[in-house]
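A protein chain is absent from this complex, but the other protein chains hold their places.
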Amino acid sequence: MNADVVREVFFWGVGAIMVIAALRVVTTQNVVHAALYLVGTLMGAAALYVLLLAEFVAWAQVLIYVGAVVVLMLFGLMLTRAPIGKANYDNSQRPLAAVVAAVLFGVMSWILIDAFSGTELELAGENAPRTQDIGAVIFSSYVWPFEIVSVLLLAALIGAVMIARRDEPEADKEVGS
Amino acid sequence: MFELNLSDWQILLVKLGLVLAIVPAITLVAGYAEHKVMAHLQHRLGPMYPGGFHGWATLLADGLKFIYKEDIIPAAADRKVFSLAPLAIFVPTVLTVLVLPLDETLVVEELDLGLFYLLAVSSISTIGMLMAGWSSSNKYALIGALRAAAQLIAYELPIVLSAAVAAMLAGTLSLNGIVEAQEWPFVLWPPGIGLIAFLVFFGAGVAELTRPPFDMPVAESEIITGAFTEYSGMRFIFSTFFPEVANMVIISGVATTLFLGGYQPIVPLGFLDAVPGLVWFTLKTAFMVFMLLWIRPTFPRLREDQLQKFAWKFLIPTSLVLILAAGAWVLYAPEGLK
Partner (left out) sequence: MLDERKLSAARKRTYGIGLLKGMAVTLKHLFKHNTVIEYPDEKQDLGPRTRGVIALKEENCTVCMLCARECPDWCIYIDSHKETLPPKREGGRPRKRNVLDRFAIDYALCMYCGICVEVCPYDALFWSREFEYAEYDIRQLTHEKEKLSDWMATVLPPPALEAGAEQPGQPVAATPAAAAPAPTAVAPAPTAVAPAVQPAGATTPTPAPSMSAPAETTEADKARLPAPPAHPAPRATTDPEAAGRSPEVPTTGQETVLSDQEKAVYQEDPGPNVDVPAEQPQPVALERSEDAEAVYQQVLKEQLDKGSSAQVAEARARVARAKAERGIKRGPTPLTVDKPVPSAPTKGAPRPEPSGAPEAKAPQPDPGPVAAPAEAGAAGSDEAETSAPAAAKEPAAEEPPSAEPVSTPDPQAAAPAVGGSDETPDQVFERVLQEEKAKGSSDAVAQGRAKAARVKAERAQK
């Protein structure tokens, strides 16, 4: 069995799982199920990254999206409204959303194909991407985007704290840990 | 690196089989140790009957009992999610073992990004907790799951940050590399940074395990067994007992790897090199496990708000400062000291 064939099989298998999961995310009637299908999609993406030898991105995907973002989504859903069983949160904008999603999908596919079609990635050997290279690139050529994102996140963090903070005097009276 | 051939697959399968056999065995040993050590710390004897000699077969008997128990799924539960949740907790636990270097070459898969992989995979089980809690259709379970999620998210940060300190000092994310980069006296060097990072990692690790004194997600006096209230039989084993004990060993192993010099001898004496690294690794991990067992019966359970305060107001700032210090050390420490 050729390694390439194995890779192909994996790719298409994972791809199929991702597509099904993604479809279920938008069609399922249960918000929690939707979030769990999203986990499937994101894990599939991570698997694809691994197939592309982008290990760092793959683990980052798992750590951040699965381990944090989806957990927070689930957390929020369960804290607020997450009835077990069928709960129809549909509304009349479903067709509109479908159109928007389709357009977005088309645009992104077109851009990606336009930009990268025909590019051969060297996955093994001298020029294979290494984690070190990612680090070096982030902190050299992409340092400005990196910093801007950091500041944006910091602002979001402070904003969240300000919104969540209660300025009640009782808050201070709590006994320290 | 990706030259797969048939024999590679076979090796991988054998390795996986070994892991699947050894992890439960180690879990049994650690679980038994937990029973006995905790009992003696509390001036008790612990199990004495099953198996005859000091109750060595207690956990086997327990397991047998759980196998025979009825697997109950509540009528109002979300059956699919309910049955999948133990899997979502159990599988990541086993997956984390794959990268732990037990000896120089004794590792299932030596990954370039071992540390990162470990942290990423172990974060998945949070979803399992949430699934279990939500699908049980039980308020205790839901509250337990929410507590667990809040706690795991909060303590994920100090763990990642303090592990990052170790990675920065070693200059690599590979677990083998981190072990190799450490020199005697492992955790005490560089002065302060290593020890504090170790303590932060350890404290956050205890919380990540949801073990006392950080066991609010399963606080039995408040919410029964938290997210696993409705579980029974084998599902219960695979969702609570097994991951808890296995994770305890794994966290100890990770702490050993990151801070205690992994499979290196405890003191750098020439003749000690003859002892296989696995022995050193086991000894150090056992010591860490003992520390965890020691903490458990000693301290009372914290309150939920105290727990969150401890993470956000103490551990996370501390580890952020540590990262700064570690960076400064790596960049500016005189060459002779490093």
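So that you can tell them apart, the chains are marked A and B in the order they are listed, and the count of residues begins at 1 in each.
Following the convention adopted for this analysis, a contact is a pair of C-beta atoms (placed from the backbone, for glycine too) under 8 Å apart; a residue touches a chain by one contact, two chains touch by 3 or more.
Every value quoted in this text rests on a predicted model; they were computed, and no experiment measured them.
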Given B:L12, B:V29 or B:M48, the one touching the chain that is not displayed: B:M48
Residues in chain B touching the chain absent from view: 37, 40-45, 48, 294-295, 297-299
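Just so it is clear, only the chains that are shown with their structure count from here on.
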Chain centre separation (chain A, chain B; CA means) in Å: 26
Complex interface listing, chain B residues touching chain A: 1-6, 76-78, 81, 111-113, 116-117, 119-121, 123-124, 126-127, 130-131, 133-135, 137, 142, 145-146, 149-150, 152-153, 156, 160, 173, 302-303, 305-307, 309-310, 313-314
Residue ranges of chain A touching chain B (in the complex, touch as defined): 1, 3, 6-7, 32-33, 36, 39, 53, 55-56, 59-60, 62-63, 66-68, 70-72, 74-75, 78-79, 82, 84-85, 123-124, 128, 130-131, 174, 176-177
